[in-house]
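Then we have chain A:
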Amino acid sequence: MSAAPILETQALECRFGGLRAVAALDMQIQPGSITALIGPNGAGKSTVINLLSGFLSPTSGRVMLGGRDVTCEPPHRLARVGLVRTFQNGRLFQRLSVFENSLVGSSSRVKSGFFDTVFRTRRFRSEVRALEERARDYLKEFDLLADTDRLVAELPYGKQRQVEMVRALVGAPSILLLDEPAAGLNSGEQEVLSAYLRTLRQRGLTILLVEHHMGLVMRLADHMVVLNFGKKIFEGTAAETQKSPVVAEAYLGRRGRHAVM
Partner candidate 1 sequence: MDAAFQQLMQLLLNGIAVGCIYAIMAISVQLAYETTGVVNFATGQLVMIGAVVGASFALSGRLGVGEIYVMTLASMVAIGLVFAVTVYWPLQSRSISTVVIGTIAVGIFLQNIALIFFGPLPAKGFSPVGDSVLNILGVVVPAHTLFASAATFILIGGLYCLLHYTSIGIQMRAIAQDVEVARLMGIRTTLVLAFTWALTWVFAGIGGLLLAPLWLVDVDVGDSVALKAFAAAIIGGFGSIPGAIVGGLLVGLNETLSAAYISTKYKDVLVFGLMIAFLLFKPRGIFGESVNERG
Partner candidate 2 sequence: MTKRLEHKLGAVILFLALMGGAAFLSDFDLRLAILSILAAISVIGLYFAFGLAGMIHLAQAAFVGIGAYASALAAQQLHVSPWIGLVVGVIAAALAGALLAYPMHRTRSHYLALTTVGFSVSFEVIIRNWTSVTGGYDGLGAIPLLRLDTAMRSELEFFYICVAVLAACVVAAMLLRASPFGRALIAVRDDELAAAASGIDIARLKTKAFILCSAYGGLSGALYAHYGGFISPDDFGLARAIMLLSMLIVGGEFSILGAIVGAFFLTYLPEWLRFIGGGYMAVFGLFMLAVLIVMPKGIVGSLGAWLVPRVARSR
């Protein structure tokens, strides 16, 4: 843990009325790592993602990105500084094609204004060309080039999630927050996802994912953070997490007395 964390939370707390969804969370994400955020249902994992990506404001505590305090920044500004997220079950723009959906991901990189757009100046044209090229490159990686002009609604679920991933990557993020990226994927698709996330890590991207598929997560993650009832109860490597009795108890309950999850 010697390098400075790229993303960290300090005493992050989020209350809804009397309910503490996230309590006193201290978490450090190292650059270039894959961190998994796990925990039983209702542990507060999605809330953490929402807090980190600007969709929720914490009641107290701080979020630091690359040493900067970004606690109250709205989502679009976080995307601009390189923090991009995906959504549970995916959220795509139904009225746009696959290609257009991908292009929207680069919205934060567009500098042209009205004048450039209407008069199609050189600045506009070269900017658009660069963004379209990047989108096509990513679509090619996912083998989606044949589908570029189709409406996203026509694609099978697995491919839709991939389009969402392309959209996220086109924005050139430095850190990706993935909310249950494997949900609804069959085992073949999960393998593809795992492999791709490893590739992204090799390219220097930092990844934080919330996931329920334990097998996938155990093989993929460098570091795991376990939540229960909004609090961090354990963190460590995958191997350490598997052996931890604290984690087992959170998932399985005290032996014999609670239902197995």
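Basically, a residue touches a chain if its C-beta (ideal position, glycine included) is under 8 Å from a C-beta of that chain, and two chains touch if they have at least 3 such contacts; residues count from 1.
Behind the choice of candidates: all candidates are chains of the complex that A comes from, given by their letters.
A quick note: this is a predicted structure, and the numbers were derived from the prediction, not measured.
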Please state which of the candidates 1 or 2 is in contact with chain A in this complex. 2
Which positions of chain A touch candidate 2 when the two form their complex? 53-55, 74-77, 79-80, 84-87, 91-96, 100, 103-110, 112, 114, 117-118, 120, 124, 128, 131, 151, 167, 171
